[in-house]
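The other protein chains are all here in position, but one chain of the complex has been omitted.
By written order: A, B, C, D and E. Residues from 1 in each chain.
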Amino acid sequence: MLRLSPPDGLRLSQAHTFDAVYGGSEANVAVSLAQLGLKSAYLTRVPDNGLGRAALGAVARYGVNTDKCVLGGERMGVYFIEFGAGRRGTTVLYDRQNSAMATLSSGMIDWRSALENAPWLHWSGITPALSQSAADATLEALKMAKSLNIRVSCDLNYRDKLWKYGKTPDQVMPQLLQYTDVMLGDATAFELYFGIREPNDAALLKSVLAAFSQMTHVAMTNRQGHSASHNTYKGILYDAQNIYTSQTYDLPNMLDRIGGGDAFMAGLIFGLHPANTDLQEVIEFAVAAAALKHYIKGDYNLSSVEEVRALMAGNTGGRVSR
Amino acid sequence: MLRLSPPDGLRLSQAHTFDAVYGGSEANVAVSLAQLGLKSAYLTRVPDNGLGRAALGAVARYGVNTDKCVLGGERMGVYFIEFGAGRRGTTVLYDRQNSAMATLSSGMIDWRSALENAPWLHWSGITPALSQSAADATLEALKMAKSLNIRVSCDLNYRDKLWKYGKTPDQVMPQLLQYTDVMLGDATAFELYFGIREPNDAALLKSVLAAFSQMTHVAMTNRQGHSASHNTYKGILYDAQNIYTSQTYDLPNMLDRIGGGDAFMAGLIFGLHPANTDLQEVIEFAVAAAALKHYIKGDYNLSSVEEVRALMAGNTGGRVSR
Amino acid sequence: MLRLSPPDGLRLSQAHTFDAVYGGSEANVAVSLAQLGLKSAYLTRVPDNGLGRAALGAVARYGVNTDKCVLGGERMGVYFIEFGAGRRGTTVLYDRQNSAMATLSSGMIDWRSALENAPWLHWSGITPALSQSAADATLEALKMAKSLNIRVSCDLNYRDKLWKYGKTPDQVMPQLLQYTDVMLGDATAFELYFGIREPNDAALLKSVLAAFSQMTHVAMTNRQGHSASHNTYKGILYDAQNIYTSQTYDLPNMLDRIGGGDAFMAGLIFGLHPANTDLQEVIEFAVAAAALKHYIKGDYNLSSVEEVRALMAGNTGGRVSR
Amino acid sequence: MLRLSPPDGLRLSQAHTFDAVYGGSEANVAVSLAQLGLKSAYLTRVPDNGLGRAALGAVARYGVNTDKCVLGGERMGVYFIEFGAGRRGTTVLYDRQNSAMATLSSGMIDWRSALENAPWLHWSGITPALSQSAADATLEALKMAKSLNIRVSCDLNYRDKLWKYGKTPDQVMPQLLQYTDVMLGDATAFELYFGIREPNDAALLKSVLAAFSQMTHVAMTNRQGHSASHNTYKGILYDAQNIYTSQTYDLPNMLDRIGGGDAFMAGLIFGLHPANTDLQEVIEFAVAAAALKHYIKGDYNLSSVEEVRALMAGNTGGRVSR
Amino acid sequence: MLRLSPPDGLRLSQAHTFDAVYGGSEANVAVSLAQLGLKSAYLTRVPDNGLGRAALGAVARYGVNTDKCVLGGERMGVYFIEFGAGRRGTTVLYDRQNSAMATLSSGMIDWRSALENAPWLHWSGITPALSQSAADATLEALKMAKSLNIRVSCDLNYRDKLWKYGKTPDQVMPQLLQYTDVMLGDATAFELYFGIREPNDAALLKSVLAAFSQMTHVAMTNRQGHSASHNTYKGILYDAQNIYTSQTYDLPNMLDRIGGGDAFMAGLIFGLHPANTDLQEVIEFAVAAAALKHYIKGDYNLSSVEEVRALMAGNTGGRVSR
Partner (left out) sequence: MLRLSPPDGLRLSQAHTFDAVYGGSEANVAVSLAQLGLKSAYLTRVPDNGLGRAALGAVARYGVNTDKCVLGGERMGVYFIEFGAGRRGTTVLYDRQNSAMATLSSGMIDWRSALENAPWLHWSGITPALSQSAADATLEALKMAKSLNIRVSCDLNYRDKLWKYGKTPDQVMPQLLQYTDVMLGDATAFELYFGIREPNDAALLKSVLAAFSQMTHVAMTNRQGHSASHNTYKGILYDAQNIYTSQTYDLPNMLDRIGGGDAFMAGLIFGLHPANTDLQEVIEFAVAAAALKHYIKGDYNLSSVEEVRALMAGNTGGRVSR
């Protein structure tokens, strides 16, 4: 997806230029994993034009394989984002109707050839929010993944400006999540998708995981928004046995919070693959990765394992390395 | 329409920022007329979001009234333009499917209130190229204009990447042109729309005008493209009696040729309203206005009557005014 | 007025480019009112050159009518502003001597035609600070407004780098304020203009309002400047009966505080026109509008009523709307 | 003087940023001489603010001594320049009324201390065009220069938008030129200043030099403006004995022609100081220096002697040096 | 290599920002081949820091495989380039001493694993110009290529600011060229490397090819530099039987001529692989590809086969595709 944002905190109506980056939840996870040193590949559909090629180049530049992506469709999905500051919040204007990804349908991607030899498939709840055919293609991929014994993770990624094609998430997501081992969500998504509400995070994660017998881990993030420039952030992980809660990061003077959740998701996959037995370290790593993302422009978390670990080890960011 | 172009001659696949201007054929004519000192108003439909409001503000900034525009629809039409140079031509990538203007339909604009007291209505062949409903709305406007005894002009504006909704121009345009007094076109459009081909420009204009009994003037422009940076340009006007051919302008080191035809059209309206009896001067003015436009960034011809007349009087541009 | 500022927090002596916006206290109020959905018009005098036309276009772009502005005079008023950060304060360098506005004099603007049918006239204490002739023209306007039974508001806007023409504010302002219904000021202005000093804000507002028998409302703002990047801000309103004090907004990571007072003033006019009986809501709205302005670049408060109300309702800015 | 220009060929009314450089005829000559390896100093008056200090820093950066400049006055002179292209000419909007330089008057600069030990003083016809007091100060400087036996040169620099203080050049310049040894002008200036018109350049130079008994050399440049992007340029020098005409340079794709004449003047001073006996080489050097200036942004000719000589030797610019 | 250039035609001494692209002769050929639809991989050594990773990302972004590149060495090679215009030529300032590539030595790259399965290896005369160890590594690669029966091409790429390590090209290049099938050069390189000089291009190519018994094709380009903005360009190819001369392209208003020769080289490889029997078309394709490169910013020729063929077919660039 092409993300267009007015520079320097301008509003849409003031902009004479737009900064352009290519991102999207799955792309962001793929880049983040590549930056953490894992081999990663991205599967998507983009139009066969300069924008589509630029989108693939954008992830290839950061080490992601795009060999199995397909070209086609009418247009690139676009979103405009007006970055806020202080008391003015950030707002998104989607323009992704009829995008190449929204018109993805079953049979377009050769999932078998794309997935064989892969140990892990990650998908986002945004894809089935776009259209019925995209939801169908997601199901197709998930079935193939399971038939190949691939581990599957999902970030629920609820967006209230999507889901416009006549279905609500609770009609679509539970079926897809039958094929998922590791799930990331938040309280809003859990309620809207599964009708589950609980008085605290631990109870919530327990109820949610109980609803999916095949699922091994469920995680959630908790963000407090003091202002558009200052948040706090933590993560919680449940493995059907214990609840692991990370430290809470104070995030002042944020540069770009888009992709924070994707950085968390990539950190989680990094920690669980191969199975890491220290789940406290897993959740701490995922949250530290997400914290760094807030200080990197664009959608991608361009942080190395060493940088994430330095933050976990107490580096405040206040020292110049020279 | 939002026009997005990579800066500094970059290709789409290289762009990290896009320059943004709002234009479109009718908007360009309206701005040009306001800059020439005439009162002008713009009628369009834009989405009710920051981009839509920015589009209206862009023409209001240059003196065009937008009080009768309507807000609605799903999205702003967008086009990406990759400016060429030298041997690399300029290319356009349209992304205007389902735009607020493409989904304009009859009844959305209150044509009577918008047009009463107006002496002239200008329309572009791009509007009926977008969708059947936009073509219907155009017809609605034209009928109202004629019922109010308003003079009507049309720029055929043939675009081969449009007309995708199942109709060809020859099925749509001749009917609409029944309500038009002054028409601007070129050899390609005349053949595709009316099936008229002639061995020279004079014969062509005569045949075309003969096909529309109510039409008073038909004009065409003739552009030679030596390179993406260097064109030559002239115009020809026929009033059913005489052929008037302008001088030919050499246009080296062009800055932005988009909107050149709209600048010509505005110059023509300026000259014919109120009826100018020196048609040679009319065509010279229109072509000089168009020539200046090639040296102004963005879609609009921000030239004054004095500046156009100075070029007509032989100002080569080579002297610094200080 | 043309405002030129070095980009990215550079100092004047470092600048190789300047960001240019057109503003000024009355223009800012007019734009803010238009963005809040009211019909607004701007009355000023600008030179008949590209800068003057750009200044008018800048407000027209945001919906303000400029039909009654006059062209003339030698030059556009300019000010250079060096935006500070943290411990380095923002500084202004005025260059507005002999500007078109400073040489405005009685008779130049046709106040009757400009004001008839208008329900409200707002003026700023900056205009009479420029020159005797500008003060005279202000008086001329005020008398016309009163003769037409128009409500009048004034922002005292004390600037210690102005008032260089031989008069002090206490010699000029009291007379002009005889024609004013709603006044905005602060403790410094009240003392310098009227010689009124009181131990607290409530007492001050009461004494000030007591000095002008025709005045219906007097308001003041209270700003604490913790650093160039972080202020707190509140407002107080008095209607001769009650004192209404707004909540105090914490304003971290400010983008551009210029025009904050004008945003407040526009919010106040919005609330009082037509007479709003809930004055607590009026002052809360005005302060929330001003708070948002600190996060919008340029002089203008480009906030909608919905956005102001969302902040009043507790939106911290910390959530992304998507 | 602060020069503000819209970037990328935009018009004034389109600009949201201005490029800022500090220049002016004498500053440009001083920088050019320093770049050619001569010791040079600049004498001017600038306001005691960030802009004034930036102006002095701008020439100091390129090796010019500013120790004798004085701080004072109300404001920095400003001019806005809208760079043209192709058929649209470049235009200048002066805003230098009441500038520190326009209010320069006799006694402000200590000419004796500034000039003693200097071998050459160069002045521009722009200074006496600003105000009577600036003309008086010029005369003061010239008298001191002559009393110190310093060689003096002048570039007539006629600007029709100046000379607004009640005097015409013919009333002021002849007296000042009594103290000048080397003069640069053009046909327009010679006619306006001295009433001398001749059928060809050679005759013109002869008549002009005959009018000033103390003058040793008079030169003129001849520019043909094919378009705003393409000029041709040559120079002619007369030493009371022979006429020396340079080759004509074709100047396509010009970047910035402002300061071309100043680059010529500096090349002339460089050639005549110390007296160069090969005047053909002198005029060729001056013109080649001016030709290079057209390809350097800003007012200054940042070319070395080697670069000027390479152009004289036939370097077309078409080869990459690597 | 990191290329840093002042923007907008500024000189080095004026620059406050530098535009950064990563290129180099072999990288440019690799990207160009990928854009023409061939699978291509790049072999180099870059330092293990952010710049090194950015350099690899820059080619990966355009479809080039970098899996076999090695990380190491002290620093990234840098060059500063000052783009000229008109009469001011472009100049390069190399800063590549001790770069990761200059300190490449035998054994660092696993040539067998890198080359096996590759049909073609291209190398540049720049590598052995950097250091003895880089020349040794080149020889190592070439021997492996020949042992694997891979076709080899070389662009002589003479740079007079390199070859500073104590050897001259004639001492190094002839041996390396024993392992080369297809060679690109020009008259200067042929004389300096082989001591061969001939009265015309055809005779020159024949003599050169005669000196290398294993070589199948030798090509040269011929560039005329009218100015820094305007060149003409053609190519000549000899296959031991016939001389094939391309049309001559007029290249006005060039955007960036760096990489023109690399675009030609890639076009030649594209044409000869697999063996194309129409060598006239091969040379026309290579020259048209090079011509387009002059209108693309950065080192890379981002042109598709369709775009190159359109130019060959007579597209002047003067028409807007819309």
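Please note the rule applied: contacts are C-beta pairs under 8 Å (C-beta built on N, C-alpha and C of every residue); 3 or more make two chains touch, one makes a residue touch a chain.
Just so you know, these numbers come straight off a predicted model, no measurement behind them.
Within the entire complex, contacts from the absent chain reach the displayed chains A, C, D, E. In the complete complex, the hidden chain is touched by one of C:39, C:112 or C:226, namely C:226. Of D:10, D:29 or D:58, it is D:58 that touches the chain left out of the display.
The set of chain A residues touching the chain not shown comprises 62, 249, 251-255, 291-292, 294-298, 302, 307, 311, 315-322.
Residues of chain E in contact with the chain left out of this view: 4, 7, 11-21, 49-51, 53-54, 57, 74-76, 78, 80, 82, 93, 95, 97-98.
Considering the complete assembly, chain C touches the hidden chain via residues 8-11, 13-14, 84-92, 94, 159-161, 224-231, 253, 257-258.
One rule holds for everything that comes next: only the chains that are shown with their structure count from here on.
Touching chain B and chain C together: A, D.
Note on B-C: its contact pairs, compared by residue number with those of A-C, D-E or A-E, agree for more than half at A-E. Because chain D and chain E share one sequence, their contact can be compared position by position; here under half of the interface residue numbers appear on both sides.
Separating the CA-averaged centres of chain A and chain B is a span of 44 Å.
Chain E has its Cα centroid 61 Å from the Cα centroid of chain C. Looking at chain E, residues 62, 253 sit in touch with two or more other chains. Those chain pairs judged to touch are A-B, A-C, A-E, B-C, B-D, B-E, C-D, D-E.
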